[in-house]
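Shown here: the complex without one of its protein chains, the others still in place.
Labels for the chains are A and B, by order of writing; each one numbers its residues from 1.
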Amino acid sequence: MEFNTITESLEKINSNKISIVELNDIFINRIKKNKNLNAFIYFDEENISQQIKKIQSSKKNFKLKGIPLAIKDLFCTKNMPTTAGSKILQNFQPSYESHVSQKLLDQGSIFLGKANCDEFAMGSATNTSYYGNTINPISPRGSQLVPGGSSGGSAAAVAANLCLGATGTDTGGSIRQPASFCGVVGIKPTYGLCSRWGIIAFASSLDQAGVFANNIADTAILLREIAGHDNKDSTSANREIPNYFENLNQDMSGKVVGVPKEYILPDIPEDISKIWEQAIKSLERGGVKVKNISLPHTKYALPAYYIIAPAEASSNLARYDGVRYGFRSEEGTSLDEMYELTRSEGFGKEVKRRVLIGTYVLSAGYYEAYYMKAQKVRRLISNDFNEAFNECDFILTPTAPSPAFPIGEKEDDPIKMYLNDIFTVPASLAGIPGISIPFGKSQNGLPLGIQLLSKHFDEQLVLNAGLYLEKNNV
Amino acid sequence: MKIDKNTTLKIAKLCRIKVRDEEIEELSSQLSSILDWVEKLNEVNTDNIEPLNNVSIATLPLRKDKENLQDQSKEVLSNAPEKLENYFAVPKVVE
Partner (left out) sequence: MSSLIQGKFSKWETVIGLEIHAQIKSNSKLFSSSSTKFGSSPNSQVSLFDAAMPGMLPVINEFCIKQAVKTGLGLKAKINRYSVFDRKNYFYADLPQGYQISQYKHPIIGEGAVTIDFKDGSSKDIRIVRLHLEQDAGKSLHDQNPSKTYVDLNRSGVALMEIVSEPDLNSSHEASLYITKIRSILMYLDTCDGNMQEGSLRTDVNISVRKPGEELGTRCEIKNLNSIKFIKQAIEYEAMRQIKIIEEGGIIEQNTLLFNPQLGKTKPMRSKEEAHDYRYFPDPDLLPLKLEDDFIEIIKKDIPELPDERKKRYINEYKLSNYDSSVLTIEKSISDYFDKVLGCHQDLKKSAKLVVNWITSELFAILKKNEVEIHNSPITPYNLGQLVKLIISNKISGKIAKDVFEDMYKNSLSPEEIVNSRGLAQVTNVKEIELIIDQILKLNYDKVNDYKAGKTKLLGFFVGQAMQISKGKANPKILNDILIKKLS
């Protein structure tokens, strides 16, 4: 049997057609066979069997009973080390469980391991991890493609069927872009829908937890479990969480989809424009009205993001100083020297670059010109979306400007790498939900993703539209 | 090049990251090109626009003043690279 969806597996487990051990063994064996993908930073069979025992001995009515998941290594976990893909957190063992992962544990899911990611979620190719690159499982024979990033380990694990679902975090596209590269579904919910408590911070005003799965139904099931108010996170929204799965409805007739002209870029590959068009046509056939809209400040989203995110990161990463946890350089003799060497040896190149940029844009004399300016532009971008949603119910765009590319490409040019997030960053700045679903293929047969955006807290609508496109794929 | 070597060293000092001599040049030029690129924002008229610091719809939640008297020192010190007599220990600081 295939066992690649949560709905199917839950049905088998609940009707005792398969045991939790048997189900998880299938995935454990796949992980062992696919070690070369380097999708996991931490994987330990003994740890998994302990978890299974605990679930088996419980009488609780779990909603995710025995479901094997991968957890991005940015979520602090009580029973597994947490590194954020960084040397500076090598061997860090949290004494606490992140709010989101705790909710998943509370529903009886099994954590197979900690998924690889870009260091502190800074990257678009899972190539900045101290623990090595993750390889995209869809790589054609003889080549090694990136899985996207930063949640590349999570996306790859789901795509290779090493688990049934995975958590990710998305700051500027870190769920949606790898979902697109690996051919799976990935959702970044509204800012504030899921608690950030216990997730290692990159850029606090943008970071949001989300999930990967093989289809919309599974995504809807997982999203409901991780969403919800948390009084430990002051930015968490106090709202009723709908039952996304039960509410799924692919009847899209009468809805209006917005197609933003600013996302039509001159150097975008033809195959991407093609699947975008096909998706629009597909929706039209389902009774959706197509409306051309304008999001005039789109081209300023990336530059604004690359000021705001590094600024917040430079402050969020100040705590990694070798005093209370993590790596400490042996060399320093004074406190300042210890700090400088610890952080220089403990952080990788991309992290250091961003911390330096972030420090610069906040420093005296530059704050107004860079940071403040970027926050003003952020308001304009957010206003663009507000106005657009007066005219349409949801927005359709490509997820990424290219399919997965070979490992090593774009590494010498940071800006080239940053352009990966060109379609995902605007929604991050506005805090609205976005989902990437696999739609069509590139000329070379690589998966491509389509992005659906909606108003704050209207996750149901992008899930419904996603379901429609999933059923009406090309 | 707007970020010269001295500026790079100054910022690096501020964020406590040691930059080796052989790295300075490349780093300075990378930082410069990133800054050149983000300066595209100057094309946007932002007069009378309020900065947007947070997109959360929440209002700042207030906590009741209840104290937790549990001693968590064991937990808090468990990952420390160096601890002595229940203190974190760092190289000597001269004030």
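Here is the rule we go by: a residue touches a chain if its C-beta (ideal position, glycine included) is under 8 Å from a C-beta of that chain, and two chains touch if they have at least 3 such contacts.
Since the structure is predicted, the reported quantities are computational estimates derived from the model, not experimental observations.
The missing chain, though absent from the display, is touched by one residue of A:82, A:215 or A:436; that residue is A:82. Only one residue in the set A:14, A:50, A:95 or A:443 touches the chain that does not appear here, and it is A:95. Touching the chain that is not shown, out of A:371, A:394, A:418 or A:468: A:371 (per the contact rule at the top). Touching the omitted chain from chain B are residues 13-14, 16, 53-54, 56, 58-69, 71-73, 75-77, 82, 84-95. In the full complex, the hidden chain is touched by chain A at residues 75-76, 82, 84, 89, 92, 94-96, 98, 196-201, 203-205, 231-235, 311-312, 314-315, 317-319, 321, 323-325, 335-336, 339, 359, 362-364, 367, 371.
Criterion: only the chains that are shown with their structure count from here on.
Chain A and chain B have centres, each the mean of its CA atoms, that are 23 Å apart. Taken together, the chain A residues at the contact with chain B in this complex read 92-93, 95, 191-192, 205, 231, 234-238, 297, 299-300, 303-304, 306-307, 314, 318, 321-328, 332-341, 343-344, 347, 352-353, 355-360, 363, 370, 372-380, 382, 414-415, 429-431, 456.
By the touch rule above, chain B contacts chain A in their complex via residues 3, 7-8, 11-20, 27, 30-31, 33-35, 37-44, 46, 49-58, 60-61, 63, 75-82, 88, 90-93.
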